[in-house]
Structures are given as structure tokens and as C-alpha cells.
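This structure is in C-alpha cells; I'll ask about it shortly.
Heads up, one of the protein chains got dropped from this complex, but the rest are sitting where they should.
Labels A and B are assigned to the chains in the order they are written; within every chain, residues are numbered from 1.
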Amino acid sequence: MTMSSKEIIARCEAIYDDLNFGVVREWVAAAPGRKVIGYMPVYVPRELIHAAGMLPLGILGGGDQLEVIQGDAYYQSYICRIPRSTIELGLTKRLDFLSGMLFPSICDVIRNLSGMWKLMFPELYVRYFDVPQNYTDEIGGNYYVQELQELREGLAEVAGREISDAALRDSIAVYNRHRALVGEVYALRSEHPEWAPSSEVYLLMRAGMQLPVETHSEMLAEYLAAVRSEDRPLRDNCRVIINGSFCEQPPLNLIKSIEMAGCYIVDDDYMLINRWLLDEVPVAGDPLRNLADAFLHHSADTAAKYCTKREDTGMFLLESVRKNRAEGVIFAAPSFCDPALLERPMLAYRMSEHNVPHISFKYAENSGQMQPIREQAGTFADSLKLWG
Amino acid sequence: MATANTEVVKESSMLKQKAMIARNYDALTSTAENGRKVAATFVPGNLNELIMCFDMLNNLPEINAIQNGMRKKSGALIQQAEKQGHSEDVCTYVKADIGQMSRGNIAPNGKPMPAPDLLLLSYTGCFTFMKWFELLRHEYGCETVMLQVPYEGDGKITRNMRDYVVKQLKEVVIPKLEEVSGVKFDIDRLREYLRNSAEAEENLVWVLESAKHVRSPIDAYFGGVYYIGPILTAFRGTPDAIEYYDLLRGEIEQRLAEGKGPITPEGDMPEERYRLVVEGPPNWTSFRDFWKMFYDDGAVVVASTYTKVGGVYDLGFRHDPDHPLESLADYCLGCYTNRNLPQRIDMLSKYLDEYQADGLLINSIKSCNSFSAGQLLIMREIEKRTGKPGAFIETDLVDPRYFSAANVKNRLESYFQMIEQRRSRAA
Partner (left out) sequence: MKCYIGIDLGSTTTKAVVMDESGDTLGRGITNSRSNYDTASRVAKLEAFIDTRLTLFRRELGKIAALEGRVDALLDTLERNFRLELYFAQLDDLEQTCRENGRDIRYAEQQAAISEALDAMFAQIRGRLAELFAPGVQRKSDFFRDLVGSIYMQVAEPIAKQVGVAFDLLIHLYDKAIIQVENRPPNDEVGDKFLKALDRALAEDGGPAADADGVEASIRDALDIDLEERYVVGTGYGRVRLPFPKEHIRSEILCHGLGAHLMHPGTRTVLDIGGQDTKGIQVDENGIVVNFQMNDRCAAGCGRYLGYIADEMNLGLHELGPLAMKSTKKVRINSTCTVFAGAELRDRLALGEQRADIMAGLHRSIILRAMAIISRSGGISNEFTFTGGVAKNEAAVKEIRQVVKENYGDVTININPDSIYTGALGAAEFARRAGEATA
């Protein structure tokens, strides 16, 4: 039965709204011995979790529908909201099905949260996942392969079974397919933004944080088929890229507001994990080496990464502007976000240098006020159209 | 009791330190004449001995920011940086540094500092460091070399971590230092400097541990900041540092023998009423006023974690000339902010016990997520484990807008009175 895009997105929105992770609980209950490993932004090699027969669950905070009461006891007011809402999810037993939690090296807040989580949930497998910032194969690469091996061993212990190279290769193949489909959705949106509104694409990708990868791949394929067959009219909107939203997520209303203000979002950095590895990861050969190689040489750029050469700063974003024929960039970062806010002046400089118009603002995952966003985005859109 | 007009008696170690700092700034501001090359690096992960091997000078932007903070110049510099587009939410050391740069990069001696020949990005214990030097690189267009020091996520140093750091030193950092300085690396030179470091570290640790005595002869936070100066900055590995710590140890031994409390800007501490462990960096813009609040109530800090930010020496580690590169790696990996939260809690718990403290005070810094994120949990955990009370105050490093004397004083006094009340109850 083919679903319409409306039906698909409705299902995605139900998953997104469910703060109790019902769909994950269903998956766990469906067969004995099933385990879930949670992870936070920006990137973890989900293939390893998958190869162990476990479900990777992307945890992106509690969003604007979650009231944070206990979580506020853990953080001062000048720290972003994602760690406190994540703790809230943990303390209110909404994550009681987890067997492990991975904290990637994105910033010091998430870094320290890994230690806090160890103390608060001592029975869990908790790992700080430290990615290399040196991109030389024998240096950063060697370090990273060993890190991956340690992660593999840790996950194997949780799963109660070994993670073979063969299993890893299979998982890489599965995720290659997923990456390709995600890429297709993004490419479609860039080519025909009127067919795939960003608020829909967003919900589609959010659903993927909770669904098994195979199910989500099917869903992506269905969505692509559906929107290609539905005829949605083109609007006189300008084309923009959102940058800076790779960790604490904006409320859905913010994305809708930007669209309502006259912008087509033709690229973004929401849920970068889906598009972190840019190319197909080789299936043959040493899987850990392949994943390391892909990370070091074929991965996306973000504020949490070190840029080895000065002239490379901001070039990934610039390339995206060119490839997606964007007319401007909206720097949208969460309040207090060190990586995004520190990086911003350098990215802004690169954009100005190449005459790419840009604006910036801050948000919180529970921002309630969309009026200023609409105004800023609207003014930006108008200016792009008038003077673009 | 000292009045505001009394001259603060300068001990020999203080004078020596002042001279050392002045000499370093003089050298930094006369590179046109002396032809020396300048490296900039960070206090956590400060590879001073290595830099010395290449005859380079060490300029530490954090120290410059502190100097500006204590001279009350940082406020204007930060606002300058914010005008240039840097966010209000980010680290004020970074903004003070960028502000300083845009105003001629003037050193405390009034002369301009040169652009660095090399940014030695020691990515240790703090994410902001990475972007700080990227920003400086963007401005200066100079050479940059990055050393990644992995975080002790599981509370220990693994072989992989150590190997990685050593490999980077061998294949990335040292070659770059050679290239920029024109000096060939001589590992024996490094060994010699590390030998010097170890000697100075012995005496430093003795000084820090002198606070275990009831009637501590030192203040391990405000005073401590001066005591760790040479070991944390451009002098570790030098004969000057050895001399400094010899002098300092002698002075503290003397104070112990005479039953004296710590020396403060207001004079000797007359009475030791409260013994505290402090977590978190100090505020620099109101440093003296902040210290005075402790002095006024007879509160002595007997141990602090900030004094370990540039290296932890009181848990047994010494720089080891027999394993120079591994030793440098372990030094970096062991810096306080590179340790995980459970380790930090263990350390604080140990301090409260071994230094016979009355309680823990956390000075939470708005700018610094590396220290601050998780401090509320640290406080509750420590209270649970030790049964001793904790207090929480909020200030900043060098942005004067975030230091409210009335608020800080209110919380401190409430805390001291709380301890007092508990004592009289227990009696």
C-alpha cells in the first residue's frame, strides 16, 4: 500500500511528539533480549551498534514540549538546554530501556555530561566517544581505529555477543543504503524545494533517530516516491542554508516560521549523523579501517571539528552554498553553544568574502517566540529577492 | 592588623617572581632586537620544556588575559571583541585576547607584543582552545600546529591515548617547531629541562601540602595562584623556577615554624576560622576584593582544583627525563580539566578529608563550561560523600559585568555562618 507524503509525515510527527519513545519500546518488546544504545549529536558510528544487533537511538534533548524540573538542578542558567532536558528524560524514566549511552566529543558540556551520566546511571554502559582531530592515517587514524576497537569491545559486552568483521561489513552496507537515501532526499529538496518542505524533511529525519535503520530506509524511499508523484506548486521563495543547529534542536515551529517567512531551506545541519560520512564506505576489507578512513577523509565539516588549514575554514559551507544554489545563509545557533558561536565569526567572514549574504540569531530548544524569527527571516528573504 | 595604607611586605619569592615575569615580557616585546621566535600555547598542556628546546619564547594568552583582568582593563577589551561580532555567550579569555589584539597587543610593560611565529594549539581539557587558536590563526595568518590530548573519559590514561600524543609530538609538533625555529631537536636538552621541572615540582608539592597543617601557612587559592605561576607558565624547566620554589619553600617553612597563617594583601591572616576547599577558577577583575571577603571572616583555602589546571603534581606525577615524550604526554593527559567528572569528585573528596576542611566552595565561572558544566552535581555528590556543606557562587573570569560583590558577599557570609551554626550545634 503506498502512503501519501501526508500519511508518512503524520506517522513521523507522532514519533517526534512521543517523549516516551513508544516506537522504541515496541521494538524492544517485539523480541527477547533486544537492547538499545542511546547517542547524542554529532556523530557516532552506528554501524557498530547495529552489527551487535542493538538499536541505535538518537537523543536530541526533550524539545519544547518537555518541562524541565529536575534537570535544572544540574545546570546553571548560562548553559544550553539540551543537557538538562536530556537529564530530565533520564530521571523521569523515559529512557529506562537503555543499555548504554554514547557521548561524542562535541563540546565540554556534553563531555562533562558523560561523567555525570556514569554517576547517575551506574548500571549503564557509558562511553565518551573521542574522535580524532588529526586527520593523518598513521596518527589520528591509528588512534581512531583503536578507539573504534574499544567501542566495539564495549558494545559486544553489552550485547553479550561478539561483533564480527562480517557483521560489521553487513551493517556498513545497510547504512550505506540509508546514507544514499538521505542524500537523495536532500538532493530532491534542493532541486525541488516545493515538493519537500523542510518541516516535513525534518520530521522524516527525526523519525529516523528512533526507527530501525532498515525501516527508516523504506520510509525514505516511500517518501521520495510519494512527493515525486504529488504536485506541489512552486513559490517565490529565496533559497537559504541553515548552519549551527547540529546539536540542540530548534522547535519545529522555528523551521516552519522560516519557511513561512519566504525561505526554502536547501541545506541544513540538523542531525548531521545521517550525512556525516559523505561517500559510500567500502564494504570489502577491514571495516574499522574503512570507517576510520571515511571519517578522516570523507566526512562533513562542523564547528566541533578542527580545521587543519586556515584556507579551508568555511569552505565546506561555501561549497554547499554553491552546490545547492543558495542565496544566503542563516546562522542559527542555540544560546550558549560554544562550538557554533565560536565558529560563527570565521564562517561569516568566509561568506562575506564570497559575497554570500547572511544573518544570525540564537534559539533554545523551547523557544516560544517566533515573531522575531519571522521578522528576521522575512526581512532577509525580502532583501535577497530585491538585491540578490 | 594591617590597615589599607600598610605596605604589603614583599617576600623574596614574590620579588623573584615579579622579576621573572617582567623579564619574560621584556624578551617578548623585544623580539625585533633579540631575534627570538615566539610560540603561543595554553596553560593546560603547556609544553614549556619542549618550546625551550627550540630557543623559542612562550607567550600564554590566558596569562595575558589574567594580567588585563587584574589591571581592570579586560572589560573594555571584551566589549571591543563583542562589537566585532563575538558572542556574549563565549569564553571571556578569548574575547579579552581578541580585544587586546585589536588594540595593539600591548603587554603589561606598555610595549606591543609581536605576532606569534607559531600557535601551539595544545588541545587539552578545553574545547574552546581549539577555536581560540583557529580565530587567532585567522587574524595572524601564522603557522599553527595542533596537538590533540584525548579526554580521560573513563577516568584513566590508556595506552592508545598516550601513544597518540607521543606520535603527534614526534611526527607533527616537533617537526613543526624545528621548521619554525630553525633549531634541530635535541632530546637530551629536553631531558635536562624535564629534570629541572621535576626538581621544582617536588618543592611545589611540598608547599601545596603544607596546608594540611591545622593553621595553614598558605592560602591555596588566592595565594596559590601566585605559587603555581612559575610551574604553570613560561618558567617550568628553568633554573629560575627551581630557585623560586627553593625560596618559596624556605619562606613557608619559616611561616610554619612561627605558627603564622597565610600572607594576604591585607596583611597576615590573624585567625584561621574556616578551612575551605575551593573548586573553580578565581575571578580576576575583583581578585583582591574577593580575597578580602575571605580574609574578613578568617576563611583560609587549604586546597583548590584551579591550582591543578596546568598540571596535577600532588598525586605523584613528576616530569620524567628518562621517558621524555611519554612524560610530556602523561603531563598533558593528567591536567585537571582533562580528567572526567568522577575523578574530579574523587580528588575533591580526598582534599576535604586530607586537608581537614570544613566544606567545599564552588566558584562557578560563567565563561568556562569545561569547569562549570556539572559543578552542581559535584557539589551534591561531595556533600553526600563527606557530609560537609557546600556553597555555590557565580562569577566570571575577566568580565567585570559578572561579578556582583554584594551577591558574592551575601552567599559567602551565609555559608560561613552556616558552618558556624553547625559547629555550635555539634558542640
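Please note the rule applied: a residue touches a chain if its C-beta (ideal position, glycine included) is under 8 Å from a C-beta of that chain, and two chains touch if they have at least 3 such contacts.
This structure is a prediction, so every number in the text was calculated from the model and none was measured.
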Which residue of B:111, B:138, B:273 or B:411 touches the chain not shown here: B:411
Contact set of chain B toward the excluded chain (per top definition): 376, 380, 383, 389-390, 392, 394, 404, 406-407, 409-411, 413-414, 417-418, 421-422, 425
Residues in chain A touching the chain absent from view: 64, 67, 69-70, 72-73, 77, 364, 366-372
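Just so it is clear, only the chains that are shown with their structure count from here on.
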In the complex with chain A, residue positions of chain B that touch it: 84-87, 89-91, 94, 121, 123, 126-128, 130-132, 134-135, 137-138, 141, 144, 146, 148, 150-151, 153-154, 158, 160-161, 163-164, 167-168, 171-172, 340-345, 364, 366, 369-370, 372-377, 381, 394
Touching residues (chain side chain A, partner chain B) in the complex: 73-76, 78-79, 83, 105, 107-109, 111-116, 118-120, 127-130, 132-134, 136, 138-140, 142-143, 146-147, 150, 303-304, 306-308, 310, 313, 335-339, 341-346, 348-349, 362
